[in-house]
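Sharing a structure with you now.
Excerpt of the complex: some chains, original placement.
In this document, chain identifiers A and B correspond to the written order of the chains, with residue numbering beginning at 1 in each.
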Amino acid sequence: MKIKELAMLIHGVVEGDGDADVTGLSGIETSNAGDLIFATDDEKLGFAEKSGASCVLTSKSTRAAMKPLVRVDNPKLAFLLLYNFMNKPAGREAFTDPSATISVSAKVGNNVWIDAGVRIGGNVSIGDNTIIEANAVIKKNCSIGSFCHIHPNVTLYDNVVLKDRVVLHSGVVLGADGFGYVREKDKIYKFPQLGRVIIENDVEIGANSTIDRGSLGDTVVGAGAKIDNLCQIAHNIKIGKNFIMAAQSGISGSVTIKDNVTMGGQVGIRDNVTIGNNAMIGAQSGVLGDLADGSVVWGTPSKSLIQTKREVIVLGWLTDNFIRIKKLLKGKI
Amino acid sequence: MKIKELAMLIHGVVEGDGDADVTGLSGIETSNAGDLIFATDDEKLGFAEKSGASCVLTSKSTRAAMKPLVRVDNPKLAFLLLYNFMNKPAGREAFTDPSATISVSAKVGNNVWIDAGVRIGGNVSIGDNTIIEANAVIKKNCSIGSFCHIHPNVTLYDNVVLKDRVVLHSGVVLGADGFGYVREKDKIYKFPQLGRVIIENDVEIGANSTIDRGSLGDTVVGAGAKIDNLCQIAHNIKIGKNFIMAAQSGISGSVTIKDNVTMGGQVGIRDNVTIGNNAMIGAQSGVLGDLADGSVVWGTPSKSLIQTKREVIVLGWLTDNFIRIKKLLKGKI
């Protein structure tokens, strides 16, 4: 495709030879002749110029360059849209590996791909164009939508619901029993874990993450959530739209997360709290209470990001001046 | 069952129409006519009254209500005991899926359920009434007790011992090599990992948790332990009775945990320390030394809960008064 043609697709402005050909997309480091790459600032544009690439997507505010440029509002977004345009997923035909074990009561849609060693239990339904990869286990009464992609070695316990376009990476476990016990004298009783896990449209869940079923109600992950690897979502959590959860974070039971919440890595949220819309929680925070809409917090226990940053500075200063502070208290200054 | 009949089972006192029928148990949010629910305080009792449920289990100290009540000492415990009474697990018959691969030297007890794709190695023994779900892998010389439940995609390395009524959720890995190396000049040598993992009676282990085999001795988890998802228990750890370990916590090598210890989420314990009986460790703590019996600690490094809470308050106050403190040190106050 010519540079001027692809520029039209992304509403870009060509600077330089728009008739040159682009044959692929790549990163700056790995680019060769024919590749289109992107550079978000002048420093990266410098690397881009030295690369083998034939065309650079960039923003409207970077400098001029020695290679053909296409200027757009958001070069990273334009790059991914171009990528998606050039890589429309090929329609797969229906396939079931003979080593898969599928209950006779399962209902499988059109063009579903079921790979080797997959186990599908009774009364499971699977929507059209869904892919279930090798050795995944789907237990009974699960409902899986269309265009889902379940990677190898995933486990779905009974009654899990996946809506459409849900992606589960390898090792994900949905619907295991929540961590609910009642202690009475010297004995620990397990509380019934009867609810479901419901995953709304367009959710992607990273490798080896775990989401427990609700105890009496359900655990719900709202549409558009992106959950990274090794995350833990406990029983009866309700998560709103477009949740972002970075790796190794965990949420305790019965928490409510409203819409557009963003969470850094290794965050912990205590049980029974509510996180307001658009809240942002810094990495490694420990959240011990409700957060209002629009909160930006950090630290354990979490406080406003500004306050925690101040506390870090103040503690450093007090430590550097510790001898003087001790003297002052002794009346020696 | 009539309300007055089930009240007898749990030593409860009926308040209202004891002749009404109860047909199921549910949570407040999801309850319908015929359901029994529980409400531990007056606020929840208010929600319970507005629900469709026919009967409410409650404590002896809540107010009167518009629905039939059954009053007991511990409504949550009574609810679970009723649930267990109504849901005695059906006796399963023996079953082995033809796609399972079982060594000829394995000894399988009565009424064992072995699902599709399970792999059982040489000299494994499996007690009566145990369930092994799809694609679990049990390597050689493992010993598994009675009434165990091994969920899909679990891995047991060689020589793992499970006593009776052990539940392993999906993705659990028991018996992988401990993290033991010896560094000598520029080379890292792996130390032999020869010990076993031994899991005593009535232990439940959450999804994707990992417990490493002992290096020279064994790693032992005592009876009644409840371990949440994504926990890590390193080599040569000895854990006493009734241990509670919330999600994403980790314990380093050669730690001793005595009886009835409770650990919040995302806790870390350094190697070679001893945690005393009944100790409680707050979420995200980092424990760097021994803890005495009955300790209640929080923070990194962990201190008594009271001390850490005080430090949080003091640092906040010092930060808010930082300008005045600086002035004081300069002699300007």
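Criterion: a residue touches a chain if its C-beta (ideal position, glycine included) is under 8 Å from a C-beta of that chain, and two chains touch if they have at least 3 such contacts.
Bear in mind the structure is a predicted one, so any value in this text is a computation, not a measurement.
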{"item": "Homomeric complex, total chain copies (2 given)", "value": "3"}
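FYI, only the chains that are shown with their structure count from here on.
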{"item": "Averaged-CA centre spacing for the pair chain B and chain A, given as whole angstrom", "value": "26"}
{"item": "Complex contact set, residues of chain A against chain B", "value": "99, 101, 117, 119, 135, 137, 139, 153, 155, 157, 171, 173, 176-177, 179, 181-182, 184, 186-192, 195, 208, 210, 212, 215-217, 230, 232, 234, 248, 250, 252, 266, 268, 270, 286, 300-301, 303, 307, 310-311, 314-315, 317-318, 321, 324-325, 328, 333"}
{"item": "Residues of chain B touching chain A in the complex", "value": "25-30, 74, 76-77, 79-81, 83-84, 87, 97, 99, 115-117, 133-135, 151-153, 169-171, 204, 206-208, 224, 226, 228-230, 242, 244, 246-248, 265-266, 283-284, 312, 315-316, 318-319, 322, 325-326, 328-329, 331"}
